[in-house]
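The complex is shown incomplete by one protein chain, all other protein chains being positioned as in the whole.
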Amino acid sequence: MRIEQDVLKILLAALLLMAAIPWTAGKLSSDIFFEWPFFFEVAIGGLLAGVMYSLVALGFVLIFKASGVFNFSQGAMVLFSALTLVGLNELGVPIWLAIVFTLAIMVVLAVVIERVVLRPLVNQEHIILFMATIGITYFLDGFGQTLWGSEVKLLDLGIPNSPGLYFGGQILINDFDLVAALIAGILVISLAFFFQYTRIGRALRAVADDHQAALSIGIPLKHIWVIVWAVAGIVALVAGIMWGSKLGVQFSLALIALKALPVLILGGFTSVPGAIIGGLIIGAGEKLAEVFIAPMIGGGIEDWFAYMLALAFLVFRPQGLFGEKIIERV
Amino acid sequence: MSIKRIKTSIIAAAVISGLIGASAALAADSQFVGSLVYRTGPYAPGGIPWADGFADYIELLNARDGGINGVKLELEECDTAYNTDKGVECYERLKNKGSTGMPAVMPLSTGITYALLDRVVADKIPLITSGYGRADAADGRIFPYVFVPPATYWGGADIAINYIANQEGGYGNLKGKKIALVYHDSAYGKEPIKTLQALASQYGFQFSEFPVPHPGLEQKATWLKIGRQLRPDYVLMWGWGVMNATAIKEAAAVGFPREKFIGVWWSGNDADMIPAGDAAKGYKSLQFNGVGSDFGVHKQIKSELYEKGKGSAKSAENTGEVAYNRGLQSAFILTEALRGAMAEYGNKPMTGEQVAWAMDRLDISADRLKEVGADGLFDPIKLSCADHLGKGRAKVTQWDGSKWVAISDWIEPHATMLRSMYEASAAAYAKEKGITPRDCK
Amino acid sequence: MLYREAGEFKATYQADQAILTIRQDRWFMLALMVIAFLVIPLISSEYWLGTIMLPFLILALAALGLNVLTGYAGQLSLGTGGFMATGAFAAYKLATSFPDLHIFLVILLAGGITAVAGLLFGIPSLRIKGFYLAVATLASQFFLIWMFNKFGWFTNYSASGVISAPPMAVIGDSYVTGPYATAEAKYLFVLSIVVLFALMTKNLVRSNIGREWMAVRDMDIAAEIIGIRMLPTKLKAFAYSSFLCGIAGALWAFVYTGSVEPLAFDVNRSFQILFMIIIGGLGSIMGAFLGAGFIVLLPIFLNNAPHWIGLNIHVDLISHIEFMVFGALIIFFLIVEPHGLARLWQLLKEKLRLWPFPY
Partner (left out) sequence: MHERKLGDVVLQAEGISLSFGAMRVLNNVSFDVHQGEIRSIIGPNGAGKSSMLNVINGVYHPQQGSITYRGETRQQMKVHQAAAQGIARTFQNIALFKGMSTLDNIMTGRNLKIKSNMLQQAVYWGKAQKEEIEHRRKVEEIIDFLEIQAIRKTPVGKLPYGMQKRVELGRALAAEPDLLLLDEPMAGMNVEEKEDMCRFVLDINDEFGTTIILIEHDMGVVMDLSDRVVVLDYGNQLADGPPDVVRSNQAVIDAYLGVSN
C-alpha cells in the first residue's frame, strides 16, 4: 500500500492534536485531570475499542469495495450470526461445531441474498441497492428472532475480563480488550493475505478496480457477489462473537453498526486498511474527547464526536483517508 | 400491476373490514384488560418477563376465581417493541376495546408515557406508571389520571443515598464522600439528578454525573474516568437495556468494586446480569418489590397455570425473576383498583374513569397482601386524591451470581422533601400547560 | 377509455404548465381533497384520525422535506431526525416564551429556525458527496439530539428534559394541542398545513429553483457550467428541506404526541424518513406521501392483520412476522419498480390512458 503524502500529513496532524488538545485542556480547566500515564491509558483503551469498531466496519468495506453496495444489513448480519451460533450451542451442539454450522449458514445466506435480492437489481443505482439491504435488515431481524427468540443469551468463550496493570503498574489494560484486538488483528491480516495471494482474492480486487475488466477476464459477477457476501458474513460472525461475548447476544448487537459508520467514512468506503486505521483513530479520538474535553461541555459526547471527527477528516479528504479519489470529468 | 390484482386487494380489504366489525361485537360482559408490552426489539430481554408476570396474574384470577367478582378478565397484549410510535398506536387501538374500553394503561416506557400524558386526560383512562414516568405525577391534583405507585425515580435516588448513609454509619458520615451517577442520557436517565444534587448539598457529599449516550454499547471512556480518575466511594446507575451489562463489565474491567455499585430497578433485571456473567456478582440494585418465587402467589400460579400448561413464561422457573414480579405487581395494582371500582359501581366491567376513581382511593393493606400471598413481595400502597404515589419505598438487593437476594428491608425516602419537589415541579408543568389543579379537599 | 388526454388541447403555456394537465387528474385531485377534508373526518374513528392519519401526514411532510434535499437536489441526508427535533424544541421555546403567539406563527417560525440550522449543517455538502455526505449528516443528527438533551435552557430546565406543548387554539377555543383538542381539529389543522406546503413544494420544484436543484443532482459540473452556483443552490435545498422537517417536528411534538423527549427524533427517525422517500420515489411529491403510507401504515396493517382474520398468534411472533414481511415487501417492490411507488403509480396511469386499447 502506497500512502499518499497528504494522507501522512493529515495523520501526523491528527496525532499531534490528539495529544495537544487534552494536554492544553488539562492546563486550562480545573475540571480536567491530565497526566501522561492516564492519557496513555485512555488512548490505549480507545485504540483497542477502535479495533472492535473496525471489525464491524470491515464487513461494510468488503461489500462496498467489490459491488458498490452500501450494505445496511451488516449490523443485522452480526446479530443473526451471533444468534445462530448461540442458538445452536444452546441446542447442544458443541461450540466449535456450532461455529462451523454458522459459517455454513452465512454462506448459504450469501447465496440466497445474491439470488433473491441482488441479481434482480443488478445495474440499479446505489441508493436502490442500499434500500434493498434495508429490506434484508428487517427480514433478518425478524427471522433471527423468530428462530432463536428475543431473550438475552450468554456467550462465554472463557476470555478473561480482568484488569491488568502494565508499564510498571501505571497503565491499566483490560485482558478481554487485548484478546479481542488480537483476534481482530489476525482476521485483518488473513483478509489481507486472502486479497493479495489467492486467486479469488485477486479476482475480487480486479472487480473492485474495474467491473468491465473483471468481466472480460471471465469472472462471473454473480460469483464475486456471493463470495464477498459470504466473506462479509464470516467477518460478521467474528464481530458477532467478539461483541456478543462483550455485551451478551441480544437485539442490541445490531446497533453496533452505528459505531462503525464514522470509522467507515474516515477510512474510506473502499479500503481495508482504511477501516483499521479509521477504527483506531475514531476509537482513540472519541475516548480522549470523552475524557478530556467532555467535562467542559457536559459529557456524553462520544457518539457525535466520532461523527464530527470523521467529518473533519472528510473536509480535507472528501473520499476518506484511503478511499479512491472521486474524479469528475466533462 | 394488473387491474385484476387491484380488484383482489379491494375484495380482501372489504373482507378484513367486515371481520373487524365482527370481532368488536364478540366481547360481552367481560372486563377488557389491555397490556402494552415489549416482547421484541432491543429491550425485549427485560420486557418478556414483565409481560409474562402480568399475563400470569390476570390468568390466575380467571382460572382460580373466574375473574373478579364473577367478571371475567379478557387480556389482550399489544407489542410496542419499546417504540413510542408503536406504543401510541397500541394504546389507541386498545383503548376502546371491550364493552368499557381499557380500564388503565401501563405503557412501560418513558417515551410512551410522555406521549400519552395528554391523551389519557382526554380519554379519562388512568395511566399507571410503576417505577417510571414522571415523578411529579405523584401530585394528583395536577395529574388526575396519572398514578406512580409504588415508587419514583426521585424517591429511588433518595433511597440509594439513604442506603449508602446506612452503610457508612449515618448521614453525618456522607460528608466528603464521592458519589457518582452513571446514567442513560435521556429523559429517563436524567430524572434522579436534581434529587441527588439536592441531597449532595444537604449532606455534603461530592456528586458527579456521567452520561452514557444511547444505547450505551461503549463505556470505556466513562469508566476510565470513574474507576481510574475520580475513584468514587459509590456509583449509582440509571441504566437501560444493554447499557447495564456493559457498565457492570466495564466496572469490573477498571476494578471498581461491584458491592459499591447500586443500580435503580431498571438496572436490576435478571436479564441484565446474564451477559455480565461473573462480573455481576456483588452488584446491588434497588427493587420496589420482593425477589424470588417463594411467595404464596407464585405457588398458586404454578399450580393453577404452569402445572396445567397454561403459563405465559417459558417455564415455571422463570416466575421468580424481578421483572416478572414487577409484572405481577402491576397486574395486582390494576385488579385491586378494579375491585375497588366494582365495590362502588357494581360487579360489571369498569370504565377508565371508574378505575381512576378507585385509584384515587386505592388501599392495599398488609392484610390484603397476606390474603393474596404477596406478603413481603409487594409493599402496602395507600393513595389519595392528592397523593398518587404512596410511601414510595424500595429495597436493596444484591446479585449473588445466579439470583437476587434482598439485603435490606423496605427503605422509606425523605417524604417531606420529595413531596415539596413533586409539588414544585408539577406546578411548573401546570403553569406551562394551563392546568388548573383540582380541589382535593 | 375514461382516463385519457385525447381531445384536450392547451392553447396557452400557462395551461400547459399547470400542475395537473389532464382533466381527469384534476377531478381526481379534487375528489382526493374532498375526501381528505370532508369524508375522512366525518367517517373516521378517533383511532384512525389520531393514530394513523396524523403521524402519516406529519411524517409525509418530513419526507417531503427530505425529498427536496435528496430526491430533487441529490444531497443524501440522515439528519432529518435532528432537524425535526430542532423544529420541536424551537416551537416549544417560542410557545413558552411568547404565550400569545398564534400556533401557526409558532410553527412557521420554528421551521425558520430549523432552516438556519439546516443551512449551517449544509455547508460541508460543498465538498462531501454521496454516501459520505449521508454519514456526515449523521454528525448533525447526533449533535443536535445531544444538544437538546444536554442544555436545560431548551427544556426550560425540566428535570427529565421532556417538553410538552401548551394548549393552543387556531381560533377561539378550537384547540389543536393539549388534552382538549379533538382528533378532528388536529387532523384538519395538520392536513391544511401539509397540503399548503405540498403545493408550495410543487411550485418550487416546477420553477427555476427546482430545475436548478435537479440539475445539481443530475450533473453538478454541467450545472455549474450553465451558470448555477453550487453553494447557494445546495444551501437553499438544505434550508427549505430543514424548514419543512422543522415544521413536521413541531407538529409531531405539539399536535401529535403533545410531549416529547429528544430521543423521539433519534437516528431511527432519520432512517425511517429516508426509507419513505426511497420506497415512495425520489424526486416526487406524490412519492413522499406514498412512501410515508408504506412505512407508517404497512407495519400497522401487518400487525393488525392476523387479528382481523381471527388468527390468535402471540404478539411477539406477530412482531417478528411483521418485520420479515415488511423487509420482504421492500425488496419485492424494489424489484418490481426500483424507482418507487410514485413511478408505479405513473405507469399505472399510462396503462390506464391506453386502456382498453393498448395500441
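Chains: A, B and C, in written order; residue numbering restarts at 1 for each.
We adopt the following convention: contacts are C-beta pairs under 8 Å (C-beta built on N, C-alpha and C of every residue); 3 or more make two chains touch, one makes a residue touch a chain.
Given the structure is predicted, the values throughout are model-derived calculations rather than measurements.
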Touching residue (missing chain; options C:Ile52, C:Met84, C:Leu144 or C:Ile228): C:Ile228
Contacting the left-out chain in the complete assembly, out of C:Ile123, C:Met214, C:Ala305 or C:Leu352: C:Met214
Touching residues (missing chain, whole complex) on chain C: 12-14, 16-17, 200-201, 203-204, 206-212, 214-215, 217-219, 221-229, 236, 240, 283
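Criterion: only the chains that are shown with their structure count from here on.
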Neighbouring chains common to chain A and chain B, by label: C
Inter-chain centre distance, chain A versus chain C - centres from mean C-alpha coordinates, in Å: 32
Multi-partner residues of chain A (each touching 2 or more other chains): 145, 150, 298-301, 303
Contacts with two or more other chains, residues of chain B listed in rising order: 39-41, 44, 48, 185, 211, 213
List of chain A residues in touch with chain C within their complex: 70, 116-117, 120-121, 124-128, 130-132, 134-143, 145-146, 150, 258, 261-262, 264-265, 269, 297-301, 303-304, 307-308, 310-311, 314-315, 318-320, 326, 328, 330
Contact footprint of chain A on chain C as seen in their complex: 76, 124, 127-132, 135-136, 138-139, 141-143, 146, 149-151, 220-222, 225, 267, 271, 275, 278-279, 282, 316-317, 319-331, 334-335, 338-339
Residue ranges of chain B touching chain C (in the complex, touch as defined): 1, 16, 19-20, 23, 37, 39-41, 44, 48, 77-79, 81, 84-86, 88-89, 92-93, 95-96, 110-111, 114-115, 117-119, 121-122, 134-136, 185-188, 190-191, 193-194, 211, 213-214, 425, 428-429, 432-434
